[in-house]
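The structure's right below; bear with me while I get my questions together.
The complex is shown incomplete by one protein chain, all other protein chains being positioned as in the whole.
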Amino acid sequence: MSLLATGLFNLLNYWVYVSLMMIGLYAVIAKTNLVKKVIGLSLFQTGIFIFYISMGVVSGATTPITWTDAERLRLGLSRVEVAPERAAAALAAVEEDGLDAARAALGPLAPADAARLDELLARPYTNPLPHVLILTAIVVSVSTMAVALAIVMEIKAAYGTIESDEIVTAELETARAARS
Amino acid sequence: MMFVAAGVALVVAMMLFLARALLGPTVYDRILAMNSLGTKTVLLLALLVFIHDRPEFVDIALVYALVNFVATLALLKLVEHGRLS
Amino acid sequence: MTDRWIVELLLAVVVVTAVGVVRARNLLVASVLLGIYSLVMALIWTAMEAYDVALTEAAVGAGISTLLLIGALIRTGSRIGGSKERDAPRIDKVALAVAVLTGAALAYGTLDMPAIGDPTAPVHVHPKVARHYIDRSMEETHVPNMVTVVLASYRGYDTMFETCVVFTAALGVMVLLRRRRPPAEPAPGEMREQAIFVVMTRMTVPFVLAYGSYVITHGELGPGGGFQGGVILAAGYLIYALVYGLAAAQRALPPRLTDVGAGLGVLIYAGVGVACLLLGGDFLAYDALNQADPAKGQQLGMTLVELGVGLTVACVMVTIFNEVAQP
Partner (left out) sequence: MTGAELLTAVLLGAGAFVALTSALGVLRMPDFFSRIHPAGENESLGQTLIIAGLIVAAGPGGTALKLLLVWGFLMMTAPAATHALTRAAWQDGRRPWSRDDDGPAPPTPPRAGGAST
C-alpha cells in the first residue's frame, strides 16, 4: 500500500507514460485499420515524449530561459513587505554588485518574507536537454506520420482497402493463383 | 494562488467539454467541443505562464490562438465539401 | 510545484482521451479526439515548464497533424464508418494481454527511477551535459534561451540531421504521392465565397506569417526557433489554401519554390558548418565565425542555422500538405 502511495506521488508521470505507450501498442496490434495503426504509433510516441520531459523536471524549477537576478529581485520585491527606498537601493545594488549586495541593502525582513524571497532568488532551471530532444522529435514525428499516411494512401490505391486482414487475404489469393 | 484556483477550474471545465467530445453523438458536437477546448487551452496556457512567474512568455498562448483555427477550418471543409483542396 | 494539481489532472485527462481515440469507431471522430489529445499535451508541456516543447506541440499538433489525418481519411475513402463495425466493440484479448504484460514490466522498471522533480537525479548532475548547459551557456554565447543554445550550438550536429530527416520525409511523400495534375478550382459556394472566411483570412494570414518570422528569428530570447516558426509559417499557408482553394494557394506560392526552399534550408545549415571549417574551426563550431568575439560568432551561427531550419520546416510542411490535399 505504501508502495502505491509513494508511487502515485513520485512516479505518476512514468505510469502515465507506460499507460499511453500500452494504449498505443494495443491499437497497433488489435486494430486492423491501417490509419488506426498509425494513430496508435503516434500515441506510443507521445508516451515516450512524456517520459523524457518528466525526467527533465526539477521541483520548484523554472523554464530554462535565463532569468536574471534583477528580474527575480524585482518580482520578489513586489511580493514582500519592504520600504520603497530600501527596495530601490536593492535594485540598484543588484545591477552593480550582484545578489549578495542587494540582499544586504534590503536589510532584515520578516522570516516568512525572507524565505519566500530567497526561494524565488534561488529557483533552479529545469533540464534543457530533454526539451531539445523532444522538440525536434515532435516535428520529426509529424513528418514521419505524413510518410506513413502516404504509404497507407498508396496501399489503398493498390489493394482497394486499408484493412490489414483483407490485404493479407488478397495477397494469399494472388500467391495461390500464381502457383496453380 | 488565485491563478492556480482559476487554472483548476478551467481544467475541470475542460473535462466536461471532453466528456461531450467523447459522448458525441454527432460529429458537430465533437467539433464544437474541440473548438471550445481550444479556447480553454489558450486561456490555461496564459494562466500557467503566470503561475510560473514568467508572464513574458505568453507567446505560447498567442501561437495557439493563431493556429487553433486551422484544425477547425479543415474539419469544416471536410464535413461540408468532403475535400481539402 | 504549486501547480502539481494541474499537471496531475491533465495527465488523467490525457489518458482518458487516448482511450477514447483508440475506442472511436469512426476515423473522423478519432482524428477530432486526437486534436484534443494534442492540445492537452501542449498544456502538459507548459505545466512541466517546457515552454519550447509546448510551442512546438501547439504549432504542430493543433494544425498539421489533424490536417494530415483528415487528408488521409479523404484519400482512403474512409470518411464515414472508417474502421468496420465489427472492429469496435470487440476487445482483442491477445493484444490486451500483450499490452498489459509489457506495461506491467515497464511499470516495474519505473520503480527504480528517481522521483519526479528530484534535483539530484543523474540526468541533472552530469557535469558535462545538463550542468554545463545551464551554468555556462550564458557566458559562452550570451543567449538567454538555453534550449536554443543546446539545439543550435552544443548539439548542432544532431539538429542538422533532424532537419535532414524532415527533408527526407518530404522527399518520401513526394515520391509516393506527387502527380502532375494541376489542382481543381473550388466549386461555387465554397469557402472563398463566404464573406466571413474571406475576412478572417485577410486579417489572420498576414499576422500569422509575420509572427512565424518573428518566432524563427527570436528563438534566442524567448521560446521559439526554426522548428516552431517554420510550422507557424506553414500554418499561414494552410489557412489560405483551405479558404481560397489549393489552386489559388499554389499560384501564390508555386510548389517549385517550396521544393527548392526545402533543400536550400538544409544547405544553409550545412553551409554554416562548412564556413566554420573554412574559417579554421571545427564543423558547426560557430566561434570561428567571429574570431574577435566568439560569443558574437555563436549568435550569428545560431541565427543562420535557425533560418535554415525554419525554411526547411516551412517548405516541407507546405509540400506535405500540397501532396496530401490534392484530389
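Every chain is named by a letter (A, B and C) in the order it is written, and numbering of its residues begins at 1.
Everything that follows uses one rule, which is that contacts are C-beta pairs under 8 Å (C-beta built on N, C-alpha and C of every residue); 3 or more make two chains touch, one makes a residue touch a chain.
On a predicted model such as this, the values are computed, not experimentally measured, just so you know.
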> Taking the complete complex into account, which shown chains does the hidden chain touch?
Replying inline: B, C
> Any idea which of C:28, C:69, C:134 or C:173 touches the chain not displayed?
Replying inline: C:28
>> Even though one chain is hidden, which residues of chain C still touch it in the full complex?
In response: 25-26, 28-29, 79-80, 194, 196-197, 200, 203-204, 207
>> Could you pull out which residues of chain B are in touch with the chain that's been left out?
In response: 2-3, 5-6, 9-10, 12-14, 16-17, 19-20, 24-33, 35-36, 38-40, 42-43, 46-47, 50, 55-56, 58-59, 61-62, 65-66, 68-69, 72-73, 76, 78-80
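FYI, only the chains that are shown with their structure count from here on.
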>> Does excluding chain B break the complex into separate pieces, and if so which chains end up together?
In response: one piece
> From chain C, which chain is the farthest off, judged by mean CA positions?
Replying inline: B
>> Nearest whole angstrom, what separates the Cα centre of chain B from the Cα centre of chain C?
In response: 18
> Roughly how many whole angstrom separate the Cα centroids of chain A and chain C?
Replying inline: 13
> Which residues of chain B are in contact with two or more other chains?
Replying inline: 52, 54, 57
> For chain C, what residues touch not just one other chain but two or more?
Replying inline: 49, 51, 64, 71, 73, 222-223, 228, 324
>> Touching residues of chain C toward chain A in the complex: what are they?
In response: 1, 7-8, 11, 14-15, 18-19, 21-22, 27, 30-31, 34, 37, 41, 44-45, 48-53, 56-57, 60-61, 64-65, 68-69, 71-73, 75-78, 82-84, 87, 91-92, 94-96, 98-100, 102-103, 106-107, 110-111, 113, 115-119, 121, 123-124, 129-130, 133-134, 138, 144-147, 149-151, 155, 158-159, 162, 165-166, 169-170, 172-173, 176-177, 222-223, 225, 227-228, 231, 313, 316, 320, 323-324
> In their complex, what parts of chain A are in touch with chain C?
Replying inline: 3, 7, 9-16, 18-27, 29-33, 35-36, 38-40, 42-43, 46, 49-50, 53-66, 124-132, 134-136, 138-140, 142-147, 149-154, 156, 162-163
> Which residues, counting only chain B, touch chain C once they are in their complex?
Replying inline: 1, 4, 7-8, 11-12, 14-15, 18, 21-22, 24, 27, 30-31, 33-34, 37-38, 41, 44-45, 48-49, 51-52, 54, 56-57, 59-60, 62-64, 66-71, 73-75, 77-78, 81-85
